[in-house]
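In this view, the complex is presented without one of its protein chains, the others remaining in place.
Labels A, B and C are assigned to the chains in the order they are written; within every chain, residues are numbered from 1.
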Amino acid sequence: MYDDRSDPQTSVRLTTRLITEDGVRFIFGPYSSGITNATSAIGERYRVITIATTANAPDLYERGYRYLFGTLPLATTYLHPVLEMAAALPEPPEKVAIITPENLFAIAAAEGARQKAEELGLKVVYFARYPQDTTDVSSLLSAIRDAGADMLLSTGFLQDGMLIVRQAKELRYNPKIMGFTVAASIPDFRTNLGRDAEGIMGGEWWAPSMAWEDDFFGSASQYAEEFEQRFGYVPTYHAASSSIGGYLLQLAIERAGTLDTEAVRRELLALDEVTMFGPIRFSDKGVNEASSAAGFQIQDGQIVLLWPEDISEGSLVYPKPGW
Amino acid sequence: MNGSSMGRRGAGLILGAVVLAALVLPPFYLSGYWVRVITGLLMYGALASAINIMVGLAGYPALGNIVFFGTGAYTVAVLMVKADTPFFLALAVAGVVAAVYAALLGAAVLRLRGAYFSIATIGINHATSELVTNLDGLTGGGRGTIVPFFPGSIEAERMFFYFLMLALMLLATGTVYLISRNRLGYGLRAIKADEQAASVMGVNTTRYKVLAWTISAGLTGLVGGAYAYWLAFLEPPYVFDIVMSVKVYIMAILGGAGTVIGPVVGAFFLELLSELIWGRFLEAHMLVLGIVVVLVVLFVPRGFVDLAGRLARALAGGSASRRAEGVRSDG
Amino acid sequence: MSQILVNGLLTGGLYALVAVGFSLVWGVMNVVNIAHASYIMLGAYITYWLFHLYGLDPFLSIPVSMAALFLLGYAVGSLVLNRVVRFGLVMTLVLTFGIDMILQNGALLLWSADYRSITPAYAGQGLAAGGVMIPYVRLAVFVLAVLFVALFSLFLSRTRMGNAIKATALNPFAAELNGVRIQRVYALTYAIGAALAAAAGSMVSVVYTIHPQVGNVFLTRAFVITVLGGLGSIPGALLGGVILGLAESLATVTVGIGWSEAISFTLLVAILIVRPQGLLGKRFFGGVG
Partner (left out) sequence: MGDRALLVGRGVTRYFGGVAAVTDVDFEVREGEVLGLIGPNGAGKTTLMNLISGLIPLSKGEMVFDGRRLNGLGPWDVARLGIARTFQIVKPFAGMTLRENVALGAMFAREGRGVPARQALEVAAEVLETVGLGDRMNAHANELTIALRKRLELARALALKPRLLLLDEVMAGLNLKEIERLIELIRTINASGVTIVVIEHVMKAIMAISHRIVVLHYGRKIAEGTPEEVARDERVITAYLGRRFGQGKGA
């Protein structure tokens, strides 16, 4: 295991090192879709299976790679539960604004949300990309408010996500729904924002409170407990996805009875499992097509799962409480 | 030609043969990882030589020269993805596009000197990066763009990129050598020393500066184009990376700006060091690199070649005349 | 629309404070101080830790962060920078780039890449005036930033030290002949630049999320503003800051936020070429051939 400093040149070099120096046959991909893009290309050339556990931009899986598998559903579906929840309301919001940083994964999620919103009959009145390192979105939010959007979706990361909430509050911009992707599910988002995070919604690939379980890890909550005991913090989907990636690879190798790449690949494609991470089945492109995101809302500083309805732990507060 | 210079020529030939062997043989004996590392060294060597034309010869601190690397990389990517252009044709176009970009900018920007010029180049790099990000229909914007694979076996690919980068490095270094022996080189060195004096000596300073930047940019664009095909995936921040640009700049200074071989030596030294530091200090890698940068500026501001020359003179005693080895640099 | 202008103006005030120290060091010492980014970051962290560990109000911690960075700046200026200043601007630029790498990555090791923020009780409160929201925190930051810039301007014109700095900026050789100790002036100027960066950093920490790289974005703004306003020009920094803040704000609602950086950097290059002395500044160093 090497630290790649989140720089593609280094990542690629290290991937090559793992394969050609260390004789590695299977690789767990790096964090972020962009870098996975570069390293999986190396894996593909050397016919080494890459299991990407945190990279789910659709572009990755549209290249026809044979040896790339992703444990997460496509990023495009990240905000679908939030939109579905909104559309199912008796008085749904009317106008949607979607903003995204310039980033492979975030743009995919935003584009996916735009498409879904239109399918559900919600009108997208504002769609914008902003620079990833932006320090000021107040004018962006002013413009969104002027466009009359009563639902704001953002696919930003922690930093810009927090900036959006703080500046929306400063501007007294009160959409009925505020939804985030990865930002809202990170504990720092809630601890840093405190009460301002109340009522914010999000999509989530996995949470300890989900009812999934398997023979190896037990239930999702058991996994989370054990994880917290060993590492000292509550696991997010990133950790769970990585654990499950390892588990799936192990299963596939056991079933293949060999470390031969082609045999293991066939077994991975044949998998159809329900795990503590949810159901998993890889499409021909290597994407987990069996699972989908859940929708949640932050209530009293906790993530409360609300969607799909059969896993709902509470009821939606709508519209979101004002600032 | 007297006897001693004949002897030196002979020694030079032997040395050249050894160096050539050292450059050609590695991919046949080393693992994929090391071949990739050395391919990276060659790439930095080529970039350092290319920036040397501006920094070392003309004395124009083109700190944002990486803009041509990114321009070249995106030219190759767009041509290969959108127009199915064969790689070598795309690469040639990348060199031309980068060169033309520099020529167009040069007429205006090269009126600036010193830090003003540096900062203008940094600004151009930033603006170009943002432009590429915003032209997402063409470039994929922040999503990045995927460049087609090299068609062939892994071994063939490894060889291909190794020798491609080697060829580019030799091209860049050879260009510096040729320039420095020619009127262009003398003219540029005169510009570096005193632009006004150079102009009244008949050096068309505007044309020479633009020409130097065009050549430097063309070479940098070629390397960027090769990089795009090698990495197979681009995002604007990866190829318009100002940290990379400053690193290349430091390499040229460290080795000896203005000398033919110095920048390559600097590039090899810093990249290898970087690789070694990285192995020892996983977390503190960039920190240690920063310390190296500070130490270089404080203690080797004129570079290794100058340092070696001074050491040699000191060892030979006061009698050794102050002869320039190759092209001398002067801060 | 008026909200957009207010946003731009408020941001512009902070930008001005971010730029003034940077502009000073460049104008007086002929040093493009890349480490300014790190000084902003360190100022922000000092305020963050004082708030989190001792509950000190972020605005009250400004003097502390300024004093701390003044000392650091003086040390760096006298021990490192003074040895290299004579090598010229490009070498010092590279040097401060190295210092910046050390400080930023040091901060990364010490405090991790985690995003942190300060949320005092009054955060998010504001003044509503005719449909325009003016958040108290941002208003305070604006007022303080302008106040700092004004006080600093007074310092330059009314004190002996300030006059020495100005004289050195105009002609270091003449100043030296008149008994100014250049090395000391340089170290002090650098220290003051760092202290001003720290003040800006403290304010950044109240308005934005902080992390080890938080200074970088502001550094790029400082570049543009300094060139826009003129090297070492204090009113220039103020004007440049406000212009940039407004321009970015307007760009967001007209051409789209994605283009705002492309525009500001194109502006930077254009101004360098057309009017290198900036809008208000005198040309201290270098310039057009």
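For this structure, a couple of remarks:
FYI, a contact is a pair of C-beta atoms (placed from the backbone, for glycine too) under 8 Å apart; a residue touches a chain by one contact, two chains touch by 3 or more.
The shown structure was predicted, so the numbers you read here are calculated from the model rather than taken from an experiment.
Every shown chain touched by the omitted chain in the complete complex is listed here: B. Considering the whole complex, the residue from B:Y33, B:Y116 or B:Y186 that touches the absent chain is B:Y186. Within the set B:N65, B:T173, B:T205 or B:T220, the residue that contacts the chain not displayed is B:T205. Where subunit B meets the missing chain, the touching residues are 181-183, 185-187, 189-190, 192-194, 196-206, 258, 321-324, 328-330.
Basically, only the chains that are shown with their structure count from here on.
If touching chains are joined by edges, the resulting network of the protein chains shown connects every chain directly with every other. Here the CA centre of subunit B is 32 Å from the CA centre of subunit C. If each chain is reduced to the centroid of its CA atoms, subunit A and subunit B end up 40 Å from each other. Centre-to-centre, using mean CA coordinates, subunit A is 37 Å away from subunit C.
The set of subunit A residues touching two or more other chains comprises 102, 129, 131.
The set of subunit C residues touching two or more other chains comprises 258, 261. Chain contact summary for the complex, subunit C toward subunit A: residues 3-4, 7-8, 10-11, 114-117, 119, 123-124, 126, 128, 133, 135, 137-138, 208-209, 211, 213, 216-218, 248-250, 252-253, 256-258, 260-261. Residues 102, 128-131, 133-140, 142-143, 158-159, 162-163, 166, 169-172, 188, 192-194, 196, 323 of subunit A are the ones touching subunit C in the complex.
Of all residues in subunit B, those touching subunit A in their complex are 31-34, 36-37, 40, 130, 133, 141-144, 146, 149, 154, 157, 231-233, 235, 238, 278, 282-283, 285-286.
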